[in-house]
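Just passing along the structure, written as structure tokens.
Missing here: one protein chain of the complex. Every other protein chain is in place.
Here is chain A:
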Amino acid sequence: MMEKMSEENIEDVRVLEAQIENLQAEVAALQRQQQDNHKDITFHLRGHIQDAMSYVCGQKQAGEKEKVLSKLTEEVEELEEDLKRQTQMNGISLNSCTTKTLQSSGRQLVQQLCVSGHCSELVFQVEFQLSEVKKGQRSERTISDLNVVMDTSDLQNFSSFLSGVEESRDLLLFFRTLRTFSDRCDDRRRTFQHFQEKYPSVVSLPGGCRSAVMTLNHPELPGCVLFVHWSVEVSREGRVTPKIELLTKIPEKALQLFPSQAVSGAAEAFQSLLRILGPEAAVESVIMAVSLSQDT
């Protein structure tokens, strides 16, 4: 009787031991998979989001759901407020930021980040590697492999700056310059729109309000056109300089009729006007002149 029991038990033991071996292998594989997953999307598993995770995985009581939900909602609302404030403060709207962990040891963390967004009308996408190395109390952060993508079809000035910034990995310079460039472009757009609304018969914007060109002509003199060319230039160093020029398109016959410098020297004269009155006032005086207005 006792021997029979021993036999059964030996068999049970063998079966159980095999089962345990399989389970251990399964668990090890799942742990590896989880580690890999965490490289693709990092959850800062602390506080309320950790509680939420535990709840969803069945580790908490059903009754806890309301509490977990309300705490997490509160935290998410705070984060939304922070993001709004940050967006307004920085003048840059971010649409997405995906992080992939490439390497993570005790002292060093290497991540690949892809950030996309827009600054006013300018859309961008930047991708780079961020390394964080702990050195004593501080940690040193470095960027490498910077890649910037922008639609530069109408931003000829920008492309030389962009390639320079990729080479020097000056991510912060890129964003500072982008914002300043965007501000200057916005100044131009606002000014052009303002004048078009104020003097609709004289002012037109053939390329739209975001273009660099505003044309002025009197409706009764269609052949004589003045162009205000307002470009925003970006040096390789990242300096943003608006440049405004006045160009004339006046038929030969008209020039022959009026040989005075006033017409042919308009471009130079405009530059002096710019220096004295500033861009908006200078442009307005030219518009007034073109409209042959009696008002001063």
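Rule of thumb we're sticking to: a residue touches a chain if its C-beta (ideal position, glycine included) is under 8 Å from a C-beta of that chain, and two chains touch if they have at least 3 such contacts; residues count from 1.
FYI, contacts and distances are computed from a predicted model.
Visitor: Which listed name, "V-type proton ATPase subunit F", "DNA-directed RNA polymerase III subunit RPC8", "Mitochondrial ribonuclease P catalytic subunit" or "Centromere protein O", is the one UniProt assigns to the chain that has been left out?
Guide: "Centromere protein O"
Visitor: Thinking of the whole complex, not just what is shown, which of A:91, A:242 or A:279 touches the missing chain?
Guide: Hidden-chain contact among the options goes to A:91.
Visitor: Any idea which of A:19, A:159, A:201 or A:241 touches the chain not displayed?
Guide: Residue touching the absent chain, from the options given: A:19.
Visitor: Would you write out the residues of chain A that touch the absent chain, in ascending order?
Guide: 2, 5-6, 9-10, 12-13, 16-17, 19-20, 23-24, 26-27, 30-31, 33-34, 37-38, 40-44, 49, 52-53, 55-59, 65, 68-69, 72-73, 75-76, 79-80, 82-83, 85-87, 89-92, 94-99, 113, 115-116, 126, 130, 140-144, 146, 168-173, 175-176, 179-180, 237, 239
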